[in-house]
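The following block contains the structure, expressed as structure tokens.
One chain of protein is taken out of this complex; the other chains stay put.
Each chain gets a letter, A, B and C, in the order it is written, and its residues are counted from 1.
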Amino acid sequence: MSEAYSSEEFLISVITRLLPERGNGAIGAASPIPGAAALLQRELTGGAFRVSLIHGITNNPFTDGGRELFDAAGQGRIDVFFLGGVQIDGQANLNLVGTGAYPSLDRRFPGSFGSAYMYFTVPRVILFRPEHSRRVFVDKVDFISAPGISPPDVHRPGGPHALVTELCVMSFDRAQGRFRLESVHPGHSVEEVRDNTGFDFDVPDSVPITPEPEPERLDILRAKIGREVAGTYPDFAERVLGYRAKASA
Amino acid sequence: MSEAYSSEEFLISVITRLLPERGNGAIGAASPIPGAAALLQRELTGGAFRVSLIHGITNNPFTDGGRELFDAAGQGRIDVFFLGGVQIDGQANLNLVGTGAYPSLDRRFPGSFGSAYMYFTVPRVILFRPEHSRRVFVDKVDFISAPGISPPDVHRPGGPHALVTELCVMSFDRAQGRFRLESVHPGHSVEEVRDNTGFDFDVPDSVPITPEPEPERLDILRAKIGREVAGTYPDFAERVLGYRAKASA
Amino acid sequence: MTIPDVDALAEQVPDGALLALPPDYSFVPMALIRALIRRGVKDLHVLAVPISGMAADLLIGAGCVRLMEAAAVSLGEAGLAPSFTRAVQDGSLKMRDSTCPAIHTALQASEKGVPFMPLGGIIGSDIVKYRDDWKVVDDPMGAGNGKILLLPAIKPDVALVHAPLADKYGNVWVGKRHELFTIAHAAKTTLATYEEIHDGDLTADPVLAAGTIPAMYISATAQVREGAKPLGLAGCYPIDMDHIRAYAKEARSQEGFDAYLKREVLGRQAEAAS
Partner (left out) sequence: MTIPDVDALAEQVPDGALLALPPDYSFVPMALIRALIRRGVKDLHVLAVPISGMAADLLIGAGCVRLMEAAAVSLGEAGLAPSFTRAVQDGSLKMRDSTCPAIHTALQASEKGVPFMPLGGIIGSDIVKYRDDWKVVDDPMGAGNGKILLLPAIKPDVALVHAPLADKYGNVWVGKRHELFTIAHAAKTTLATYEEIHDGDLTADPVLAAGTIPAMYISATAQVREGAKPLGLAGCYPIDMDHIRAYAKEARSQEGFDAYLKREVLGRQAEAAS
């Protein structure tokens, strides 16, 4: 990887390419990399792609309390959302609860948050989990916080669109219920992805290398987005984007 | 009837006696007499009986929009409400929709408002209909906006408590589904009530005369309540209680 | 880009739309209603949330309404709504009777994106008898809670609102009139007129945000001073009861209504921003 950008900046650029030209993106509390990517896309689309940092002091348009994001998703007004997982399996099932046998888990994590709902209602859910290991990408999750696919008698306009990790980008085919490798990041290989993935996935004959960040986008990211994310992710803004917010509420 | 008070003041005093010592009373838009009675009771109880004028600029504590009154009633927080009717029958069924065969009515009235819900949720609904005639008090209403009684498999903490007209006060026995004459206003008779009521009702051996307004209550009504109701019922405040509001929003 | 005026907003309401209107006490965009009538909108399904007065009565009298859905239509202290009453009595208007919390609840169902919502009470009312879209069921939780009414979601095509304030981002401030939040959330789109422009972002102001409908629910705004008149706008101007009473009297006949319409609606070609 070039010295010209950080790994976080690389991932931001990867995610930005997965975002639509217009619509509403919502970003949860603990997601600074997707948050920065979404704000960058807003900048690149001249505001046609709108961004809500749902727990942010700034860039948070919601005015009707904690349920408004979920209501808006149910109304079909949220086009992009980001989810992760302690474990993710080959059917895009997400586990945010813990590992081991529920309820007496070996390792307990915070919980499912809104995943079990947003995954059903948001058309383009981007899975973001930097750590690419067999510990994360398992054959079968220990607990399904949110299922990747649903039977036809369950109304489901939303679901998984793509997966971004430190190694690669995958897409998800909802009809087949399978991931497909779309590109491998510079310096990594298809074999490395396979070795570190505990589930089977489709691999095309030729797998492209994930493009590096466009320099002009890096400039925008560094010049404008740090200030934007500082209100919600002050640590991240300072550490990654070099923006130091003034101490204030 | 004495010259010392108006017929409206008399009815206000009658209704005030039907109100509890504490709790929440809510009053709809077109109910100035019940509104004045409730505000008088608030005064008499030192605020233990609380009053919401639901469409009022003043004395309107609701802050969560038009549904809050109904939600609060569903929560069991509204203890007293007032309803009327184009027609009321002996089972306390209310018709606020019109007379004749629905939907091609002979005479259309505004509609049921929230009666079909408040009648089920508010423990003490006071029916107030000054005009005491066989046109109003019918054997069977042409349209049931809100039923007086319900079968046991319908959850119903609320219902009719009493009826106040220009002639009398009746109570309602929910178990029997029947009205009972409680008192006849000064200058009127049981026979007059019977002649002008289209349904059968219980009459005790001895029917008291409805007490006249207590002079000290009249003083409070005139001195304090006019100003209170003027924000919501300016015409009424001026005409009945002699209070002229300044023209302002 | 031209600055949209009230007539441009009226163009965005298609014939046949399910149109949601606030009650008379809650920020009714009367100038926009008049513009709708001037544009000759037809076949509306008007939903009063949950009651209406002048706005519905004008649309009905002008022949714009195919179906009226409301808990009540009334001019309040000024008495019966004359066009509504006449149109129901002569059979020219189809009325879908409802009750206040049922309308709020059916909008909340759309707000949550669920196909129905339960509501207590109401069972035994003849309203239920004539609503074949409503359904009374035994407690579907199987918890022995008896019968309950289920209401299908109502999703308005367009909601209309007049607000005291809006900003250049398209955010609209309605204060505590939170039924307008629910309507805007439930409707496919919302058109808003407003009295004054707020300098800044209403959603970023910690005090004003509590009463602000964010721009994501609003498709167009236009400044119309005194845009709720002759109705009132709390905090700005009171209802003009003399006007409402005179209308109630004049519109008792269709001829009277037509005279009012010609003078007060069709004759006001442009309602300017200032």
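Keep in mind that, in the parts below, contacts are C-beta pairs under 8 Å (C-beta built on N, C-alpha and C of every residue); 3 or more make two chains touch, one makes a residue touch a chain.
The structure displayed is predicted, hence computed values, not measured ones.
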Which residue of A:Phe10, A:Phe82, A:Phe128 or A:Phe143 touches the chain not shown here: A:Phe143
Among A:Leu44, A:Ala116 or A:Ile220, the residue in touch with the chain that has been omitted: A:Ala116
Chain B, residues in touch with the chain not shown (by the definition above): 24, 50, 58, 60-64, 68, 70-77, 121
Interface with the unshown chain - residue positions in chain C: 105, 108, 112-120, 135, 137, 139-143, 145, 148, 150, 152, 175-176, 178, 206-212, 234-235
Missing-chain contacts mapped onto chain A: 29-30, 55, 57, 62-68, 70-71, 74, 96-98, 102-121, 143-147, 150-156, 158, 233-235, 247-249
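The definition used in the following text is that only the chains that are shown with their structure count from here on.
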Graph class of chain-chain contacts, one of line, ring, star, complete, other: line
Chain whose Cα centroid lies at the greatest distance from that of chain B: A
Interchain centroid distance [CA atoms averaged], chain B/chain C, Å: 28
Separation of mean Cα positions, chain B and chain A [Å, integer]: 58
Whole-Å separation of chain centres (CA-atom averages), chain A against chain C: 40
Chain B residues counted as touching two or more neighbouring chains: none
Two or more partner chains touched - positions in chain C: 178, 181
